[in-house]
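Just below is one structure, and these are the notes that go with it.
All protein chains of the complex are present and in place, except for one that has been dropped.
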Amino acid sequence: MTAAAPTRADPDYNFAYLDEQTKRMIRRALLKAVAIPGYQVPFASREMPMPYGWGTGGVQVTAATLTPEDTLKVIDQGADDTTNAVSIRKFFQRVAGVATTEATAEATLIQTRHRIPETPLTEGQILVYQVPIPEPLRYLEPRETETRKMHALEEYGLMHVKLYEDIARHGHIATSYAYPVKVEGRYVMDPSPIPKFDNPKMSNSPALQLFGAGREQRIYAIPPWTEVVSLDFEDHPFDPGGAREACALCDARGVYLDEVIVDDAGGRMFVCSDTDHCRGRIEAGHVGASAPAAAPHGAPA
Amino acid sequence: MTAFAAEALDGAFADAPAEASRAFRAALDAMSRPGTLQHAGGARPPAPLPPAAGALALTLVDAETPVWLAPELRAGPVEAWLRFHCNAPLNAAPEAAAFAFGSPASLLAELDRFAIGTPEYPDRSTTLVVLLDAFEGAEAELTGPGIRGTARLALGSSRAEILALAAPNRALFPQGRDLFLAAEGRLAALPRSTRLREV
Partner (left out) sequence: MYVAVKGGERAIDNAHAWLAEARRGDVSVPELSLAQIREQMTLAVNRVMAEGSLHDPDLAALAIKQARGDLIEAIFLVRAYRTTLPRFGHSVPLETSEMAVSRRVSATFKDAPGGQVLGPTFDYTHRLIDFALAAEGEAPEAPTAPPLAERTPHIAEFLDAEGLLQSEPEGGETPSDLTRQPLAFPADRALRLQALARADEGFTLSLAYSTQRGYGRNHPFVGELRVGMVAVEAEIPELGFAVEIGEVELTECETVNQFAGSRTEPPQFTRGYGLTLGHCERKAISMALVDRAMRWKELGEDDVGAPAQDEEFVLSHCDNIQATGFLEHIKLPHYVDFQAELELIRQLRREAEAAQAQARAEAQAAKEAAQ
């Protein structure tokens, strides 16, 4: 596991890269977002030294939220060592000099793309989501002027019609990720492209959840202990789904698994998407069906 | 240099990026967990502005945020201090203010004029920074997002006024006004989503 102690931040840049005026603007938006759970607050997103679509919203939220005392964890697809996660972690090591960790429990601030860690979050932690399209109604109505009105009027019929059409056609709601939720009984919200498997973790979490969409210039939030309900129908209740298999490395069940193709014949195995959770289980002695005896998951190859 | 001017130049963050980040986290924690008291230090504003309110101003207020100051804060050292350190427009009408600083009574006197946002942009509202002497005495019970079950906050003799400041939020939500409460170096928040009652 790679963890790094705090270092001296690059003196060529302001702490956490952004200038103080930009941080104030983002901070004001964050406070409004927390005060109006699930509502998308517009903010004047800045160009960052990484492309839009690479997590610039999450990076700006993290930059405005980090203190020198924080311990940062960055994951993409549940893993700490995917290229995007590595790149963002390195960025903050350089410009903020903060300590980093891969252990969910040790982190005070976690920036994520597409997953919520398996290890339950705790009071005092902050989870920052990278969001591509913050508007849950966007694929049903492309105009911001229209979707803003729908949120203002709490007019979510279009979404229910879409979900019901799914049921009529497929017998299910055919949305497997970015599954829309309703926050504290008011705003319908896009949970970012997490698998619907993760949706239940958002509700009544002890942690603060912040969402940043850089290109679309929106910030939104779920305070701790806030009710988040995945949209469904009485006769078709929300089903988080999930793999029937156990992790081939740590034997975990009830966690989100990646399917990996292992040979030319199409042989496949299922392994934890959350690499930190998997490593923790292996270290605790859990053994999956395909666990290599000498080279546990997560050890340097 | 007069003593008045010297006081205005003093008392900002010594290390702005680090101290503003800590003060913001205090504000964020306060707003995320209504009823909790957070330490917001690093600022030494002139009286009667509590240090926590000074830290909040240094962290959130700038040239882009019109500020309304209660009569008791105008034309004195507090106004000079805010002008020098935040470079903010300080004579905003209540309707146009992004932030309003004042005692519970002063804020209550203008409450109806402070912005509540629009149905489409409920964020375009005035944030009230309520200046208190202490978090002691008579309590209010809080429920809502950020609170596991219920929370309690000691508001003392200002309780009735603070409840009155927050009272319209119930009917206005998602429009409404968010409150920060500052006493000495400590900060609490009552976002518009919080429900209060006397206990």
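By letter and in written order, the chains are A and B; residue numbering begins at 1 in each of them.
The working rule: a contact is a pair of C-beta atoms (placed from the backbone, for glycine too) under 8 Å apart; a residue touches a chain by one contact, two chains touch by 3 or more.
For clarity, every value in this text was computed on a predicted model and none was experimentally measured.
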item	value
For the chain not depicted, the shown chains it touches	A
Touching residues on chain A - with respect to the absent chain	13, 19, 22, 42-49, 51-54, 56, 76-79, 81-87, 90, 113-115, 132, 143-145, 170-172, 174, 176-178, 193-197, 215, 217, 241, 243, 248-249, 256-260, 262, 269, 271, 273, 275, 290, 292, 295, 297-298, 300-301
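Everything that follows uses one rule, which is that only the chains that are shown with their structure count from here on.
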item	value
Between chain B and chain A, distance of the C-alpha-averaged centres to the nearest whole Å	31
List of chain A residues in touch with chain B within their complex	14-16, 20-21, 23-25, 27-37, 39, 41-42, 64-69, 148-149, 151-153, 184, 186-187, 206, 208, 222-226
Chain B residues touching chain A - in the complex, by the definition given at the top	16-18, 20-22, 24-25, 27-28, 31-33, 59-62, 64-65, 98, 118-123, 125, 127, 145-148, 173-174, 178, 191-193
